[in-house]
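Of the protein chains in this complex, all but one are displayed in their positions.
Just so it is clear, A, B and C label the chains in written order, and each chain counts residues from 1 on its own.
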Amino acid sequence: MPGQKTFVSGDEAVAMGARLARPHVISAYPITPQTVVVERLSDYVEDGSLNAEFMHVESEHSAMSAAMGVSSVGARAFTATSSQGLLHMCEGLHYASGARFPIVMMNANRATAAPWNIYGDQRDSLSMLDCGWIQVYVEDAQEALDMIIQAYRIAEDPEVLTPFMVNLDGFVLTHTYELVEVPPQETVDAFLPPYQTVNKMDLANPQSLCITVGPNLNLEIKYQQHMAMVNAEKAIDAVDREFGDVFGRYYGGMVQGYRCEDAEVILAATGTTAGTARVVVDAMREQGHAVGLLKLRYLRPFPIRQVCDIAGRVKAVGVLDRDISFGLEGTIYTNVNSALSRLAQKPLTLNFVGGLGGRDISRENIESIFTTLLAAAGGVSQPEVQFFGMECATDE
Amino acid sequence: MNKTQAKSINARTIDDREFFYGHKACAGCGGSVAVRLALKVLGENTFSVLPANCMSAVGFIYPQMAFSSNAMIAPFPSTAAMLSGVAVGARALGIKGAYSIGFAGDGGTADIGLQALSGAIDRRDPIIYICYDNEAYMNTGIQKSGLTPYGATTTTTPAGKNLPGSVRPKKNMFEIVAAHGIDYAATCSIGYPQDYMKKIQKAAQVEGTAYIHVYASCPTGWGVPTERSVDVAKEAVDCGLWFLAEYENGRFRLNKNPREFKPVKDYLKKQGRFRHLSDRDIETIVQQRDAKWEKMRREWL
Amino acid sequence: MIEVRWHGRGGQGGFTVARLLGLSAALFEDKYSLAFPSFGPERRGAPVLGFTKIDTTPIRDRSAVRTCDYVVVLDETLVDANITAGLKPGGSILINTRTPERYSDVVNGFNMAHLDATGLALEILGRPITNTAMLGALIAETGVVSLESALKGIEVEMKPSLVEKNIVVVKTACERMKEVA
Partner (left out) sequence: MNRPEVQPYQKPFCIKELPLGSTFTGGHLVEKNAGWRTFRPIVDQDKCTGCLRCYLVCPDGVIFRSGDEMVIDYDFCKGCGVCAYECKARAIEMIKEEL
């Protein structure tokens, strides 16, 4: 049964993905640019196309707390937020992962205040890398829809039982309309069975949840949680393969290399930026430059092996961060370097920070990044952390 | 949510099982009386949610689990939000005949948890929210909360040369909740356990959201000997500094309207937290009490 | 380095006296000391521990105290089979009791001293708060700090209304320990 073609925005694709995943309860608080997700879901609940309860919570902190309550009785919870909202529910993020509640949440990547900015960058989700949530970054609306469905399969896997954050670039993806194939409900139902778990309150077998664990066993419990996230890679790859077999779309699991096999330099990027980078790679390849793109899909668990296998061989690796961890460098750069440091011979690496607060990342920006990388590979020394696309001098 | 049989609830008809047992609360803890009795009234089919407070801190210390019916700790601001999620999740799963009940303290209700409680009432989620009020943040060592009464010394409102302890009156939680147009709200005291049990049962039969505000003494925080714990909660009502009332169908009702009160001074002087009060402070407290009762009698009778 | 372990119940002032000892050594005897409770919620009635470490050089080690030179028991109902666990050879145990013979076996060979601290506290303070009485007993038995430093510590640390009586308690405790010795 082929899917039904639609022309929708990233937000709408997420709402459709959520509807297909049959959540029991949606608890969400509106925030730009996520609002269309919750508006569509409200329509679906009202028109009966989604048999779910919609909780009008009074804040994002309560959105996550309610979602945890839902999961604690074994029901499937869905929520969505962005930037300030994500930060407001930070306590709940750590809480849910520690309680092993497989909640799925869409996060519209958006700059964090102050100063106020409603446009896209990844400061919000990247500042939450340590909160114990699986994090995937999608490139287009189709991948957004598909990953909401895959997210439940992975998160609810008894070996994983870890909450899952699906990240979409604010506006550039959430509010951009494109062709999306919506898979049929029956196929999705076969792919994504109802949520079954022992990690819940049960009238027949009363449990205590979110208990206190002191120095006697806390270290071991957190090791258990860490290993579940590390081993989630198996489920991620398996679900990606099965999804491809069933729905015809393979995404490559943890990462997706594009023309990296014979590349001299590689640029690592996430989300919609990877899309633009693909176009620049093709163009520069025609001009005879051996450049490649490493699309990082998952940032937690982090694809250490894949980054080493694909990017370890080249002379120079660039990492594009729509983020800056003040006082050091881009957060993705820190993670990629940590992975590459496992290699006996670490390639030269450069960090390209830009696209903050909705600043467009143009093809020219990426082309000049590749040119810089090629020069660095040729021995021209370069500053390790470079802000690109600045519209005023930095008078350093 | 089906209704418990409407048999009148008392010491003989109450469930003889203990659902909150072997906990690590201080000897004489009033809060544990409130939790224990409520769970016995409601029976085994419950989902309890407690935020960070004494009762959760003493009830879930791995491997000693004192709750033998389903129970869960919520983030501090989230009692009513998480509890709503439980109730709505259970409804979505078609789980019948189970009560979703929250136990938060005074600060957990009137301060950090107020927003979530307001949201739950607004949504009319099918929950029973119990605030056990020991008039300060006791779990963290007796700091002032929004329900700390005027004149009480706490570690953050120390009575000294310049201040008589807390200088603000208790927030009026009962009427704040009622102002939401909640289906049922009541005030109780562990000193009047029969009245408390009856109101818990009534809350369980409510179609919609119910709120119970129960006065629950804290020997440690109030500076009373452990054996007097329940009696001091009773005396609070008898001297008029607390009251037993209900809000239902949009109307208030006073359950107990004593002709004359026991002396406030006796009630206060028994407690370490009030021992410093001057006669003038006590006079202020008596005036505040009389003003409150004058209003209640005028409007609620 | 001298290490003292105090056994009390929540609300009996076990940690207050552990801190008082450390303060006296640090402020009045040019020593370095650490004082800390057994971390975690202190529930009224629940058994709790307090620790004092005193040394002539700054104390860097922050790991849990495994051994100690002296064990001080403020409430004899806390005495159980492993009350002397961690006590160093030659160390002593002090128990607030009127019937020390009852504990001759459980102190398994360690030097034991005792004081009816409850009686003394009721006599002078009118309340069974035994912490400063047992501090007096410890000083008399071990000289861990001088009586004078301990009294100065009380003056600095305690509320004015409590200072005078507690000074009498500590002094009397010392005298009564000397009489028995």
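Everything that follows uses one rule, which is that a residue touches a chain if its C-beta (ideal position, glycine included) is under 8 Å from a C-beta of that chain, and two chains touch if they have at least 3 such contacts.
Everything numeric in this text was worked out from a predicted model, so none of it was measured.
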Task: Missing chain: touched chains present in the view - done: A, B, C
Task: Identified contact with the non-displayed chain, of A:L161, A:M254 or A:L293 - done: A:L161
Open item on the list: For the chain not shown, which residue from A:F7, A:W116 or A:Y223 touches it across the whole complex?
Closed with: A:Y223
Open item on the list: Tell me which of B:A52, B:A71 or B:A104 is the one touching the absent chain.
Closed with: B:A71
Task: Missing-partner contacts on chain A, residue numbers - done: 98-100, 161, 198-199, 205-211, 213, 216-217, 220-221, 223-225, 227
TODO: Name every residue on chain B in touch with the hidden partner chain.
DONE: 11-12, 16-25, 27-30, 32-33, 36-37, 62-71, 190, 193-194, 197, 219, 225-231
Task: Residue ranges of chain C at the interface with the undisplayed chain - done: 9, 45-47, 75-80, 99, 102
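In this text, only the chains that are shown with their structure count from here on.
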Open item on the list: Going by the touch rule set out above, what shape does the chain contact graph take here: line, ring, star, complete or other?
Closed with: line
Open item on the list: Farthest chain from chain C, going by mean C-alpha coordinates, please.
Closed with: A
Open item on the list: Just the number, please: Cα centre separation of chain A and chain B in whole Å.
Closed with: 43
TODO: Would you mind pulling out the distance in Å between where the CA atoms of chain B average out and where those of chain C do?
DONE: 39
TODO: Can you check how far apart chain A and chain C are, centre to centre, with Cα atoms defining each centre and the answer in Å?
DONE: 57
TODO: Going through chain C residue by residue, note those that touch at least 2 other chains and give them in order.
DONE: none
Task: Multi-chain contact sites of chain B, meaning residues that touch two or more partners - done: 57
- [ ] Within their complex, state which residues of chain B touch chain C.
- [x] 24-28, 57-58, 139, 219-220, 226
- [ ] Flag every residue of chain A that touches chain B in the complex, lowest number first.
- [x] 24-25, 27, 52-53, 55-59, 61-63, 65-75, 77, 91-92, 95, 201-203, 206-214, 216-217
Task: Touching residues (chain side chain B, partner chain A) in the complex - done: 44-45, 47, 49, 56-57, 59-62, 65, 67-75, 77-78, 81-93, 95, 98, 115-116, 118-119, 122-123, 125
